[in-house]
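Worksheet for the structure shown next.
In this view, the complex is presented without one of its protein chains, the others remaining in place.
So, subunit A:
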């Protein structure tokens, strides 16, 4: 695929850059020595200080990118993404609930339940028999659910002890601080499973993209296929939320940006581009969050927000101009 290698190259470059830059600057040679010998300052950076955070960032970016692209293709709308439609805030709320009420369930499970509940709520509240405005309704209802769940999360923070509340607040704005290899294994393990499940549904996605009638005519059981894809998209988003909190805008931006770079137009290529682009964006956002203010690690969500909000505004303006909104 045209540009696929470019994208992989960009990802490797971003990871390298991110490993080099920080409170202690490291050269590629030092990193190489550290990797090979397992000693020296570079080794500590790789194993503990930067390595796990960067790997987590790449994994989170990849699952969020694929999640967003599934919804964007399925609803044929560039605004359709789990962050915009409230699924990620829903997942975030469930995790905060878990902490507030002392539920000792694994975070990915809580996030998945929260994301799925938010998706069900959005689907039920936007249900119309005449589907003329279906896409827009879905996104607006999703925005509403997103605001509601975020507000509920903020409210629940007041029930927590000051220390817990401050940690939870940080997590809610999307954080990659102090990640360890456990987080890396978790996000990449879930990504591996969910990417295989996504790959099995790519053909159905390509047909649903042509409209319900043609998809049926070409032998798709559209209701089942759509539920399967929505569930996969929500679970991918939840896998990201579970390790890094509801990092905004990566899911929204990764797909269209990746498409620009690779020129992919088919669902398979678009999903691949989105995964790698999501990883690049998140790794670079994490780098910026660590290095913009010396000595202070900002939440990565702050950086993706600063990048993503202008993109969202531009997208809204363009959609309105095209008359699609």
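The rule is short, and it goes like this: a contact is a pair of C-beta atoms (placed from the backbone, for glycine too) under 8 Å apart; a residue touches a chain by one contact, two chains touch by 3 or more; residues count from 1.
As a working rule, contacts and distances are computed from a predicted model.
Select, from "Electron transfer flavoprotein subunit alpha/FixB family protein", "ABC transporter", "Transketolase" or "Iron complex transport system ATP-binding protein", the UniProt-recorded name of the complex's unshown chain.
"Iron complex transport system ATP-binding protein"
Hey, which of A:44, A:136 or A:206 is the one touching the hidden chain?
A:206
Using the document's contact rule, name the residues of subunit A that touch the chain not shown here.
Contacting residues on subunit A, toward the hidden partner: 73, 76, 129, 200, 203, 206-207, 209-211, 213-214, 216-221, 265-266.
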